[in-house]
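Worksheet for the structure shown next.
Note that this complex is displayed minus one protein chain, with the remaining chains in position.
Each chain gets a letter, A, B and C, in the order it is written, and its residues are counted from 1.
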Amino acid sequence: MADYTVAELMAVCLAREIKDRDRVLQGLYSPLPIMACLLAKNFHAPNMVHINTADVIDPEPTEVPFSTAGPALQERAVAYLPLWQTFDLAQQGKLDLIFLGAAQVDKYGNTNLSVIGPYEKPKVRLPGGAASAHLCAIMDAVIWIPRHNARALVEKVDFITGQGYLTGGKAREGAGIPKGGPRKVVTNLCIMDFEPETKAMRLVSIHPGVALEEVKENTGFELIVPDKVETTEPPNKEELEFMRQIDPKGVRELEFH
Amino acid sequence: MADYTVAELMAVCLAREIKDRDRVLQGLYSPLPIMACLLAKNFHAPNMVHINTADVIDPEPTEVPFSTAGPALQERAVAYLPLWQTFDLAQQGKLDLIFLGAAQVDKYGNTNLSVIGPYEKPKVRLPGGAASAHLCAIMDAVIWIPRHNARALVEKVDFITGQGYLTGGKAREGAGIPKGGPRKVVTNLCIMDFEPETKAMRLVSIHPGVALEEVKENTGFELIVPDKVETTEPPNKEELEFMRQIDPKGVRELEFH
Amino acid sequence: MKEKLYTLQEAVSSFINDGDVVAVGGVGRNRSPMALVREIVRQGKKDLHIVGREKGMDFDMLIGAGCVRKVSFALVSLEEFGLAMNFRRKAQTGEIELDEHACNSVITSIRAAAMGLPFLPLRGMLGSDVFRVSKSLTEIKCPFTGEPLAAVKAIKPDVTIIHAHQADKFGNVRIQGSPFEDILKAWAAEKTIVTVEEIIDHEEIRNNTHLTTIPHIYITAVIHQPKGAWPASCDRYYDSDREEVKTYAQAIKTPEGFQEYLDRRVLNRRD
Partner (left out) sequence: MKEKLYTLQEAVSSFINDGDVVAVGGVGRNRSPMALVREIVRQGKKDLHIVGREKGMDFDMLIGAGCVRKVSFALVSLEEFGLAMNFRRKAQTGEIELDEHACNSVITSIRAAAMGLPFLPLRGMLGSDVFRVSKSLTEIKCPFTGEPLAAVKAIKPDVTIIHAHQADKFGNVRIQGSPFEDILKAWAAEKTIVTVEEIIDHEEIRNNTHLTTIPHIYITAVIHQPKGAWPASCDRYYDSDREEVKTYAQAIKTPEGFQEYLDRRVLNRRD
């Protein structure tokens, strides 16, 4: 049995998407993205810029709070930065990465946080997509899905809240939103990206102990499986120690109960 | 001989245009408007809101500085208010009055601070109209002219920097700027307003010791002279004492040397 | 300057009318004006159009209590405590009208009003079904470059309600933590009601000009209401009360549970 949880593994996978000097926005109810930002800053990307929903830049929290817009996330920040100003930065092309949760994600990386069923008479009304319909159109996003199953990974989302590659290929350009797009999808089973031509979702690596069949069975569309599929690199000892120290209450596990 | 200067008289005339609770913007190089704001607040309009080019609201300066955006004008202010935010307020219709200087003002209250002569090849390039082309379109203005003569009060300005009533009558409405307009013109000789129908400039009162002929001769267009023309009420003792106390260096006299 | 101290009851009854557009401060369960929200519920205000970005218990309670006609929002959720069930139920039955947004489009609609403009342009939004179904968003072309942009219709709040840290009796307000959009909302609104943890002396405002975040001209009523954000957090004063939010989250699973919560924690209680 691994000495890390799937939450910890996913946090590290998200962290690896952050490069040094990247400007990253971490949103509300984002337990894994906040871990990812703090991990990246503490290890491989010390000059990443962490902007958060508590409206600050580069905080140094002693402990991760449950509400990811909570006051503890202001601690030792270098400045307040209202979210509307961060969005201005994004519109200038100066925000590098966001992390995105979703109830559904489809083959082309479109995400749904609005409705299951028809929009006007929904079967299930979801909470709404937060920043996604704005930011997904203009920048890179990494999507995280804590429960990889065929209800979450679907052929076509019921409603496009956050723009992925729409109908694939050059559809984004055609819609007037040439920049950015979803880069990776990190789930509790694997990591996926998007095939450059068709923009269809493609397996990149499978988490340790997960079988390819399990991934396929839990995906609601035909996933591109390249000849070579890696095993996801697990968190190392330092990363685990860091997470457990900065998150003693287990905020990172919130989505896995 | 009067015991007050024409600057002091004009300052008091401008002050009287400020009603209690009015929100008034005082701009750069505005020695008389700053006196007017401080007079109004200290006497008849204690709840007027004084917003200034030092980007503060309701300052209590000990002494009026030469630069009307100078640091002394931040003293004891209740808040900083960047000018762009004051302009937002004006666009909301929540700024009540501005004072406006001009090189030329014409019969319909249009003001020029841009050029004498043709725009592309000017005889004289003037400093520019500051806030006027924006604010004169959306709110009330009071114009002050320290030297009432036929070069300043002209039939038609060479260039409309700040919108008055354009060609008079309903021309403002026709141009898509129905709100506001110049309310009064205060000069070293007299006070004028605008006749409600034609929007042509009309004499209101003549300063003590000035003859009607002097006003007429120094005005470059036919001024409407009503049957009854008042004599401008001079500053009272308290107003004079206040001005001399808050402005010991004579900032109010700057335009009269 | 005019003195503007009111009680919670007076301010809500004097300045909030049925049918008003009400912008609500705070984000998630942080600095939400919960005492004001509860008083609105107690006074049985109706047909409100509530506006906010990422909202939680505040929106859910107003919706559940029947105060709301329309919701402009980007997200309504109780974060780790799950779904805002009143919001979900009434959205599914069509009892409330939804004006769904992205965070920045709802912020921009407030910002347009704050700037005194009927609309503002925005990047992004194109290609999203949020854009496609919205009556508040349309496509325009930049008159200079020709590029396609979203246009966002202004939302001018009749009233903004926020909770802040300190104010003087004239309504010079200090927010001493995350600003959220509270300041924009106050700029945009016809009237702004603020509850504060502390009333401070006017001289303190004059002596520290740089600490005032919202000057008096934007404020209609100041209410001294310590713990006015509870069970939301108020930076530097208290963290959110997770037990209470959890209790609420459990209660709203059924309309009956919610009604019982309302009776116990709102209607038969004063803030």
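Just so we're on the same page, contacts are C-beta pairs under 8 Å (C-beta built on N, C-alpha and C of every residue); 3 or more make two chains touch, one makes a residue touch a chain.
The structure presented is a predicted model; accordingly, all values stated were derived computationally and were not measured.
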Among shown chains, those touching the left-out chain: A, B, C
Among C:L149, C:A232 or C:L262, the residue in touch with the chain that has been omitted: C:L149
Residue touching the undisplayed chain, where the options are A:F43, A:Y80, A:Y119 or A:F221: A:Y80
Contacts of chain A with the absent chain, listed as residue ranges: 23, 47, 49, 56-58, 60, 74, 76-81, 85, 88-94
Contacts of chain C with the absent chain, listed as residue ranges: 116-123, 138, 140, 142-145, 147, 149, 151, 153, 176, 210-211
Residues in chain B touching the chain absent from view: 28-29, 31, 53-56, 65-72, 74, 80, 82-84, 87, 90-91, 113-114, 119, 121-125, 127-138, 159-163, 166, 172, 175-177, 254
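Here is the rule we go by: only the chains that are shown with their structure count from here on.
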Distance between the centres, which are taken as Cα means, of chain C and chain B, whole angstrom: 40
Gap in Å, rounded to a whole number, between the CA centres of chain B and chain A: 57
In chain C, residues with contacts to at least two other chains: none
Multi-partner residues of chain B (each touching 2 or more other chains): none
